[in-house]
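Single-structure report; data block below.
Partial complex: the chains shown occupy the same locations as in the complete assembly.
Chains: A, B and C, in written order; residue numbering restarts at 1 for each.
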Amino acid sequence: MAPRKLNIACAGLGRMGARHALNFLNRTPRAQLVAAFTPDPREVEWARVHLEPSGVVIYTDYDEMLKHAGLEAVVIATVTTAHAENAIKAIEADKHVLCEKPLSTSVEISQSVVDAASRKPHLKVMCGFSRRFDASYRDAFDRVDSGAIGRPSIFRSQTCDKLDPSGFFVSYAEFSGGIFVDCNIHDIDLALWYFGQDSIVKSVVATGICALQPELRKHKDVDNGVGVVEFWGGKVAYFYSSRMMAAGQHDMTEIIGTNGKLAVNASPTGTLVEMHEPTGVRREIPHDYYGRFEYAFVTEANEFTAACLDNKRLPFKLSGAVQAVTIGCALQESLNSGQKINFDETGRRLEGSKL
Amino acid sequence: MAPRKLNIACAGLGRMGARHALNFLNRTPRAQLVAAFTPDPREVEWARVHLEPSGVVIYTDYDEMLKHAGLEAVVIATVTTAHAENAIKAIEADKHVLCEKPLSTSVEISQSVVDAASRKPHLKVMCGFSRRFDASYRDAFDRVDSGAIGRPSIFRSQTCDKLDPSGFFVSYAEFSGGIFVDCNIHDIDLALWYFGQDSIVKSVVATGICALQPELRKHKDVDNGVGVVEFWGGKVAYFYSSRMMAAGQHDMTEIIGTNGKLAVNASPTGTLVEMHEPTGVRREIPHDYYGRFEYAFVTEANEFTAACLDNKRLPFKLSGAVQAVTIGCALQESLNSGQKINFDETGRRLEGSKL
Amino acid sequence: MAPRKLNIACAGLGRMGARHALNFLNRTPRAQLVAAFTPDPREVEWARVHLEPSGVVIYTDYDEMLKHAGLEAVVIATVTTAHAENAIKAIEADKHVLCEKPLSTSVEISQSVVDAASRKPHLKVMCGFSRRFDASYRDAFDRVDSGAIGRPSIFRSQTCDKLDPSGFFVSYAEFSGGIFVDCNIHDIDLALWYFGQDSIVKSVVATGICALQPELRKHKDVDNGVGVVEFWGGKVAYFYSSRMMAAGQHDMTEIIGTNGKLAVNASPTGTLVEMHEPTGVRREIPHDYYGRFEYAFVTEANEFTAACLDNKRLPFKLSGAVQAVTIGCALQESLNSGQKINFDETGRRLEGSKL
């Protein structure tokens, strides 16, 4: 008899949603994609071709989908503004949840998801910080954890996207929460991972520019941002995010400790091919985030599935998502106010820093 | 209704066999692993734990396995000496076949598999040249094919394994066909791919040493080999194989054309982590062939499955396996005779070269 | 008849001074090292062995050295606190001056050197920003200047020294002006070079930690610093400096423009040797600043000499040294006050930012 599989549904079939749906369909042996939801007619069309032939039932109503017989889990990849509501409904319907990051661009709303989850401790509820599943970041973490670099002290990380000249990013910025919440959220989460989830922020300051897309200003956003986060206890993380890379996606991280340093993806590469041409030696690099992290998403799907089926602990806590958004929002606020924001040793914001 | 899946069996559950079995079980959505064969009690034990719970029927008799109801295809990963017989039996039982390389260490026996397959043109019979499915080698091929480097003229390729101090390689050498047939077969196949499958060998010469394992001599083998193959029409391929790399697996290839060069894996890497330590900057590299080519094997399984289900052409011809073994055997002969072997423009061996 | 040579003296024969002296003696064909000054008996001893046999006259009194017959130029590599006084005296004695960076850790004193130089416009007075003479930085500048990356917008640069466990850095910190003035001064100067010398600072903020050397706190310094400098006109530079690198010196820079990015020394290397060892692939990197920039110093000596002999323009203006120190001091102040410092569009400091 074949082993039990996790019955899962995918909510949202946009760019990332379609990838999640296919990963759960084809690359997650212990999961069975049984349902999918999208309100978008074009995405429904796509699902008719790519999912329905495999027995996946398509829904255009999220609540209906949650009632799908035998459904055990939901992966949420709807628009960011719907994440929290979708997640809370799923939790209340007693489903395990894998929610794309961020839970919400609002700290309070993010917290409400954590609260909902804490009322159902038997459920697995995870925020999809994909880099936590990347082989290179895990390799780096294991080394840090084993003491290979001494005490991690300085953390540098960047999320840099290839320029999309279509202007998509401008319209997207209206709901993205801003570059620090949308892009650097990954880097912030990594900082908390490597420095320790109990790290307490001491100060936050950010700046940025609209180098190519001045229209971002109307959404209080930028296309290049630099932020610095001090933690109590002598640790500093600094971040860069950009939406105008020429060559492709270049996400990189350095963890600098008292005995050594780890660099993740300092020299970006795509395939292992180098081209020797009259203009020199050239290599191509991934064009987008998924090109860099495809296998991390597959691992994420498989580990989430295993945790649900085997009632194992998830690799990280849901509350970390609130911590990361809190820092991201503070950076975004600092970007717009021009002020440095300070916190006391309990993590409480100092009023003086608002002036 | 779920889409039709290819019912496949895996013959041989040794190191590579177990990987094939798991890949067809878990990472090949359109295939269903229904049966597995191994005569080895320890491998049977492994299969009871890892395959049987998923509904795979275990056989200790190959002929019985071929009679498994509904079986459509077989992946053959038994010992090299059994490849051909297993493949021919499967073909005669009307099964599609994916056979690990080489078909045989004998040119004649390899040819007999091709002959068997040609009598069943409706079957898909493929020799598992895994590098043909590697993203980097495909990227390089597409560039060559598009004319990016002009006319490919010089080809350099190496297969270099990490030293295995257990002595396994020595006992293995008794049946491996020798280092040029066992290791460089991949490089030879690549040369034929990039130079064109209709390339005709002009001469073959090889040498080698037993740097660490003098006992290899009794099997007429070496632990480091260098071979040069001239093709008619002004093309040269040269090869290196080694069994004593310190750092790990380092397979690399250069294709040099009249307008440029492509290098595949010139700077070997494992994960994207670099370690900055008091002794310098260090990176780890894959420890074995599978560490380098894992995803190529997954792609191989999926493309073979699709070709069977959709009756599409395989990406390369079975007869290429005979060409590659022919060259590999000639190199091995040259290694042992110390003679260069010459061929005329039709590929017929020149007698003089035997003296 | 041999061509005229520039008669030059070297003031200070410590680590950098000795290198300057030897470079002018042996690697600057158009210069003649005629004199050297040091008050330090051990340095005098060194000079007796390495300089005197080549006809260099050793002085223990700086003023006496300035009177050396036929002396035309002085390279100043005394302790930082003496730079300005030495430089001004040399200028007043009508000598060309190449002064090690910084002119002074004080903005006002630095300015006094510029003022002295402006009263003697026929003299060549240069601050030794060695990276301006480095082949890689020049290559990058030429590309930026030719428009290769569009409008340079984000600048990241770091000066990271290998850990010196002797504690030297702590005592040195008393007079160094702090990590942003001592280390990042180079990066700041590069930012002004690539962004344009007329860039006006909008804000400055810095933070840092004493990860390994808490005693630095008594000199108001840190062993790891992060600083962000905003310029009016939509440009941001951010800096990192460290005194605790494990592997060696790693100074790197990225210039990010609207059409592309240039990275200088992203993957640090020493010689071209890579070692494949059982622990992986390793390379060594330069142990100190001079190991990385040796040839830049040689070029600096030769170009300074040529400018003096041929009355050509120096490659950059002396006043840039004041700009760089001003920014470095502001970063150091921000580090210690915890405040962000703002400037108006004329570069005038905003009072509010002092609160």
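Observations
Quick note on the criterion: a residue touches a chain if its C-beta (ideal position, glycine included) is under 8 Å from a C-beta of that chain, and two chains touch if they have at least 3 such contacts.
What you see is a predicted model, and the numbers here were worked out from it, not measured in a lab.
Whole-complex tally (this structure file, single sequence, 3 chains shown): 4 copies.
We take it that only the chains that are shown with their structure count from here on.
Ranked by distance of CA centroids from chain B, the top chain is C. Of all residue numbers used at the contact between chain B and chain C, over half are used by both chains, marking a mostly same-residue interface. A straight line joining the Cα centres of chain B and chain C is 56 Å long. Across the assembly, chain B contributes 270, 276-278 as residues in contact with two or more other chains.
Here chain B touches chain A in the complex through residues 1-3, 25-27, 29, 53-55, 135-136, 139-140, 143, 148, 259-266, 269-278, going by the rule given at the top. The residues of chain C lying in touch with chain B in their complex are 245-248, 250, 268, 270, 276-285.
Chain A makes touch with chain C in their complex at residues 149, 151, 153-154, 156, 203, 205, 207-212, 224, 226, 228, 230, 234-236, 238, 240, 242, 244-247, 256, 258-261, 266-267, 338-340, 342.
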